[in-house]
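Missing here is one protein chain; the remaining ones are kept as they sit in the complex.
In this document, chain identifiers A and B correspond to the written order of the chains, with residue numbering beginning at 1 in each.
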Amino acid sequence: MGYSSSVLALEATALSKTYGRFLGRGGQQALSGVDLAVPRGTAFGLIGLNGAGKTTFIKSLLGVVHPTAGRVSVLGGSPSDPAIRARIGYLPERLHLPHAWTPTAFLASVARLKGLSAHAQEVRRQLARVGLGNDAERRIGGFSKGMRQRLGLAAALLGSPDLLVLDEPSDGVDPLGRAAIRVMLGEERARGATLFLNSHLLSETERVCDRIGILSGGRLVREGELDALCGSSTRWRIRFTPGCPMAALVALGFVPVEGVADEPPIFSCEAADAPVLNELLDQARAAGALMVELRRDTRDLEEVLADAVADGPGAAA
Amino acid sequence: MRRVGWLLAAVILLGVAAWLMARGDRGKGKTAHDNIHFPRPRSRDDQRNARRRTLVLPPSPSATGPAVPQDPLMVALPNTPGGTTIVFEASAMRDSPIGQHMVDCLLGEREARELADAKRDFGVDVLEDVQRVGHSGPVTVVEGDFSEATWGRLAERWTPRPYGSSATLYAEPDRDQTIAVYGGQMVLFGEDAAEIEAAIDRLEGHLPPAPPAIPDWAMYGDVYGVIAVDTLVEFLQKDDDHGLADTFRNAVEQVELHVDTSDDVAIVADVVGPDKEAVGDLGKSLGAALSIARMRAQADGDERLADLLDLARISPRDGRFSLDLALPMDFLRKELGPCKRKDGGRAR
Partner (left out) sequence: MRTLAVALDLLREAASRRWFLALGIGITLLLACFGLALRIEVVDGALAATRLFGKVLDTDIRSVDVAMRYVYRAVAYVIAYGGLLFGIVACADFAPSLLSPGRIEHLLALPVRRWELLAGTFLGVLVLALLGAVYGAGGLTLILSVKTGYWTARPILAALLASVTFAAIYGAMLASALLARSAAISAAVGVALFVSGIVAGNRETLAPLLEPGLRRALFEGATLLLPRVSTMADTAADLAASVPVDGLALGSRLAGLAVFALSALAFAIWRFEQRDF
C-alpha cells in the first residue's frame, strides 16, 4: 500500500478470525485474510452487510477479540498494550451504561480507567460538547436512546484520543444531533485524530469519511478514497433542454442516461480534462443543444456497496 | 505462554492451598474444660444405687406388697431434717486427684503408721477396703469389705458387747465414743451409743421404716447429700465481704450438694428456701460474688482458677437455684495444705 507504519493509524495484515474452533478445526470464519492500512489523520468508514465481519474487525483492532491468524497494529503498536489503548477512544455499538449513575459519575469512572488526572474539567467539557451539559446530574436510566448515544460518544472523546473507533455513532440520534456529531468529528479530525467508523447510515459515512472499506463475507472487497469508489474523475453528467438534437449529441460522444419522463434529457460524457470538456460543450451548443446542468457523474455508496457485494472479492478501485 | 502461566499458577496455588488447609485440619484439641464434669443424674449412678439395695427388711404389718430391698448405708444413717447428711464414694474418689491428695495426706509419717497399725491390728486396709463413708447427725458409717477383719485388738481397749443379731458394740470407757461392727460390711462410729444402737435396730428391722436421709434420685456424684444451713453459714462467714452468710441463714432452707472428683472438683449445689424472692436475690448476690472472685483471680494472675470460674454459674428455676462451681486442684491443694508422703516426698 506504500505507507510506512509511522504514518499509519492502523494496519491489518492477513487478518483472519474463526469463531468456535475445536482443536484447531471447524468453526465459523468471520474474517478471512483482511489487509488494510489506514493513514493517520484520515476518516475511514467500514461498511458492509450484516454479518460481514465489521464488528469482529473492530474488536480485533481493540484487542477485544484475538485474531486466529494475521497481524494487527494500531498507532504503531499492539492493541494488547494498555499504553496504545490509552490513545484510543471507542464507542461500541451497544454501550452498557449504569442506570443509577449520573453522566458525570460515568465519565469520571471512564476517565479514571483511562488514567486521566484532574478529569473533572474534561468531563464537563465533553458533556457540553455532546449537548448533555444540562443533564450532567440526571440519572442515566431516564435518558433517551439518543442521549445515551451522545454520552457514549463523550466517553470516547475523553482525553483527546489519537484514534476514534466509532461503531454506529449516529444510531438513534435525531438529524440535528447527527449534524452536531458530524461537526464534532470534524473538530477531532482537525485536531489530528484518525476516525474509524462503522455505520449503516451510508449518507453519514459519505459526509464524514474520505476513505471507505467494504467488507463482504469476511473479506475486504473494496477499499480506497470515497471519490474513487463512488465516482469518476473523467465522467460528467449533463442535462440539456428538452428538444435537443439527440442524434447530433450521440454522434459527438454524449451517451443518453435513462431519465425521468417529462424531465429534460440527461447525457453522460467522458472528458479527460477541462479543455476537452469545454470543447465538447461548444460542439453540443453548435449542434443546437442548450445545457442547463453540469456535474461529475458519481454513484452513491449504496450502489457501490451493492455492486461490491454482488461482484464478490475484487481489486480495490 | 503468559496465558498458560496463569493456568499453571492456578494449579500450583490450588496444591499449596490444599496443603495449607490440611495442615490446619488438626483434630479439635481438648479444651481446658473437657475434664470438668458437673454431677448430674446419670443412669450409671442409678445402676450403681440399684446394685447396692441388698438389705431386705421384714415387711411392716401395714405393707401390702413384697418387701423392697434397701441400701443398708441409707438405712443405717439417721434422717436428720435440717442437719447435714453426706456420703463419700470412697472407691470412686480413691483414684481421683483430690482423692490422691487426701491419700498423700494420710500417708504422712504419723498417718501412715496409724494405717499400718490398723491393717496389722484389724486386718483392714483403709485405702482399699473402704467403699463408702456416710455421715448424718451423730452417726458416721463406713461401708466396705471387712470380711477379713479381726476385731480382737479393739476388744483389748474398748469394752465389747453384742447387740442385735449381727453387731458388736465397742465403747471406750473414758470417752463418749462408740464403735459398732455390723457383720462384715459396716463399721459405725458415734458419740451417742443410743444413736448407734438405733442404726443397728433399723438395719435389723426392729424399728419402723423411715424415709432415707438421702432419696434415691439424689444419690449421684462422688459426694452427695444435704448440707445444714448452719454449716454453710459457718463456712461462708470466714471470707464474707457481702453479707452472704446472713442472707443464707434467712433465705435458705436446704442445700443439696453433689460433687464430681474425677478430675478438677466440680460442685453442684441446689438451694431451696421458703421465700422465692429471697432465694432469687441470694442467687443474684452469689452470682455477683462469683464474678468478683473471677475478676480477682484474673487480677492475681491465677489463670486456672479464673478459667474454671468461667464455668461457675447460678441457674435460677422457679424460686430455687443451682450453683455450678469447678475448683482447680491447685487451688484445693493450696486450701487443704501440703501433705508429705511416708517416704518424705511432697504431695502430688
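Worth pointing out:
Everything that follows uses one rule, which is that a contact is a pair of C-beta atoms (placed from the backbone, for glycine too) under 8 Å apart; a residue touches a chain by one contact, two chains touch by 3 or more.
Here the structure is a predicted model, which means the values were calculated and not measured.
When the full complex is taken into account, the listed residue touching the unshown chain is A:88, out of A:88, A:153 or A:229.
For the chain left out of this panel, the touching residue among A:71, A:112 or A:191 is A:112. Here the missing chain is touched by one residue of A:23, A:100, A:118 or A:190, and it is A:100. Residues of subunit B that touch the chain left out of the display are 2-4, 6-7, 9-11, 13-14, 16-27, 29, 31-32, 283-292, 294-295, 309-316, 321. Residues of subunit A that touch the chain left out of view are 19, 59, 62-66, 82-83, 85-86, 88, 90, 92-96, 98, 100-101, 105, 109-110, 112-115, 155, 165.
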